[in-house]
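Omission of a single protein chain aside, the complex is shown with its protein chains in their original locations.
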């Protein structure tokens, strides 16, 4: 295979195939890794992100679970305590209300409660985000996990980052909540605006480091997950209007790479945090405050946040569009910020 | 009974007795109110906050539930849909991971999802806070509920507010999470620094209005629940040192009374938000940002936050004291702020 | 049954016309359950359904125009376009649903307790699939209903699949009904492709619950003819298998055969009924598609009933 056909194959590859490749490479490396979740085995995942794994690694290591999230999430805790490295899939992050107990009172706290005696290498893989599926199937909720100490919380955008961060999550000795975005899971490599290139072998990326995905000098825009794509699109529009936007992909909510954002915002003087999760008591306020705490409260001329305005996601797409930050909404806000300088 | 003996009785009254009185008055008024929870009936609640209610209103209206929080929380949703006004007690807020599903995907969202056709008058009564009970029995978690749209989130401090806000919660047509503090539940009226006086009859307080509980001119301190008591104690110390601290009891996290805090901070120029919940992605950043957004980012000379620094609550009291903001920790921070002006 | 089938076919058409976004779960193949239960339901009874809820809603008497309008995300929908197909709420018929598996039963428990307290002889019907029978919510609701002998009927639609996961692979028991003993509940089993059998058995279940006999688990075996949701690649079963199910177990075909064999109806008459329902739904759909979308200006409405104090 030439490099060119390889790249072409990669570009034609749906994001879920990249994710399952990352998992497969790790499962090959480490026989203690196993996956449990609904429809991840025979069906290969509702988005295909575990396709082929059961055939390859067998039913014990890629287990189709009944709809018993409390049961199999706690099973993940027990498996980790028994020396395994489970990946537990909660199909959609919205369902976490049935099993948060095992996630936050056990997985996230056991390492601390045990005084460091018990490690907890569990990956909670789940999907969030809006694709028209209404209030109970559209949330992001990374702000919720981030509020509860003990989780690392990852939400990548590019195929490249999905592969590297999934590998890092599976190798981490800490519990990691890995939140994919449904809209991204429906994309192929070529549909991504940044970093669709994915190396073949296994590699990891450090969890907790943001990436500047577009350089700019007028406004700093920090976001993550699918919104990075929208932000890049908005930044392109704004560039045509003479406004230069620096776009930062946070990649994880915990750890939160404040330094990278602060460095950029210090340069541009303006910060916009965009979040597909709910506005209040979440990422946008925390990141804004941390940047201000780092730079001083009068260091920036503008600090704004754009997020879902504290309502459940409505069913009608016309309504969803009115609350979820998309390219137009982001561009509008950037425009207003640029004018209001 | 003379007014004097009445006041004395009130002062000798444990806070839970005031709470159960509030519930009783509402249950008398409104036959659709009923209470469900573990140990709330025959035992009258683990803190006594429902004492006497079962004898008075019968087993159907004050029901001892099995340890099946998902079951009886969902039952609350169904009862509300059937035209009742349930109060559901989750003994400790830490347990919410087993039933959050029914709270946030149903109770909090049904009013919106139904386009206003279905009201959801449910009170989720629970207890939070640190009294030496370690990682799984010490959390506050109001930041978690506040991040999820659709709840009102109340956490009072004084006996007076507990009574008035419980009545308001029971009369509200919106779902209310009512978070008591275990340390306060162990107190009598006379142990409170502010507002131990409680009128006899039923009364309500508006949900969403903060109270200035101590006037001051140098620093604004905003907090809620048991920390109000610690803040008042710290403010007394600081007063002796010549620093005048204004203390605001937020009383609720949703709605959050930013205006009252901003008015005060605008006057003093300095804001300290103290929170017994976890520091990050919670109340302290949200309130700070809202105040800054309201006043402008350079309106204040200092904005600081003091909260549990993102670790589970450790078991040892010596360790707990090192992470939970108490009077000394608050006083220290105020002192540093006063110096750093 | 025929009306229910026609309704879901209209939904498929609406999906093709891009009037529905997000997941859509239809009940095609399972309509005998809806039609059978409809006969025993009284207006004051409550039904709490699942993600696959259209035929249950129709069985409970939810207005089909408002329902279809909701599914098509219209302003005049049952929930003004906020709920969508998985979350119809109709207080006027005591019908509601949830998109979270297993979450329907605790809610039904609440209705059951309310009915008990009020001394009504209404029954709360909580519906779940086979997949939902493994959830903690199933257990907790039945523990409470069993201990308190509440008037609750748990209808388990066992189509042997939870998305791709086969019931036999994950259930510790051969049936769900046999677990009834663990809750001191009555366990019933019925062929969910036989509308007459469902009507009889479901009536028996309702009678039991209505007459203070305590909760009932009624398990109706059935088959899902389409993907779990529209667009499901169905990698977990073959086309042939699906075709075989359709040919063997279509409740409408089976019922038609019974009616014609018994000489009660002729094929022509039955064809006419089906054609009529189809036509009516076609008209309704086109009316619905002409309705306006919700106004984005009101997107923040309905979060709270009471205003936040100023």
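We just call them A, B and C in the order they show up, numbering each chain from 1.
Everything below uses one rule, namely that a residue touches a chain if its C-beta (ideal position, glycine included) is under 8 Å from a C-beta of that chain, and two chains touch if they have at least 3 such contacts.
Since the structure is predicted, the reported quantities are computational estimates derived from the model, not experimental observations.
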Partners of the unshown chain among those that are drawn: A, B, C
Residue in contact with the excluded chain [from C:22, C:36 or C:136]: C:136
Selected from A:39, A:94, A:174 or A:276 as touching the chain missing from the view: A:174
Candidate in contact with the missing chain, chosen from B:83, B:132, B:206 or B:327: B:132
Contact set of chain A toward the excluded chain (per top definition): 34, 60-61, 65-66, 68-84, 86, 98, 101-102, 105-106, 110-119, 149-150, 152, 172-174, 206-209, 255
For chain B, the residues touching the chain missing from this view: 38-39, 42-44, 46, 64-68, 70-71, 94-95, 97-98, 131-137, 309-312, 314-323
Contact footprint on chain C, counting only the chain that is left out: 134-140, 142-147, 169-173, 178-179, 181-185
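By our rule, only the chains that are shown with their structure count from here on.
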Longest centre-to-centre distance from chain B, chain (CA-based): C
Separation of mean Cα positions, chain C and chain B [Å, integer]: 40
Where chain A and chain B are represented by their mean Cα positions, the distance between them in whole Å: 32
Contacts with two or more other chains, residues of chain B listed in rising order: 70, 98, 101-102, 105, 112-113, 149-150
Touching two or more other chains - residues of chain C: 79, 81-84, 87, 98-100, 103, 136-137, 303
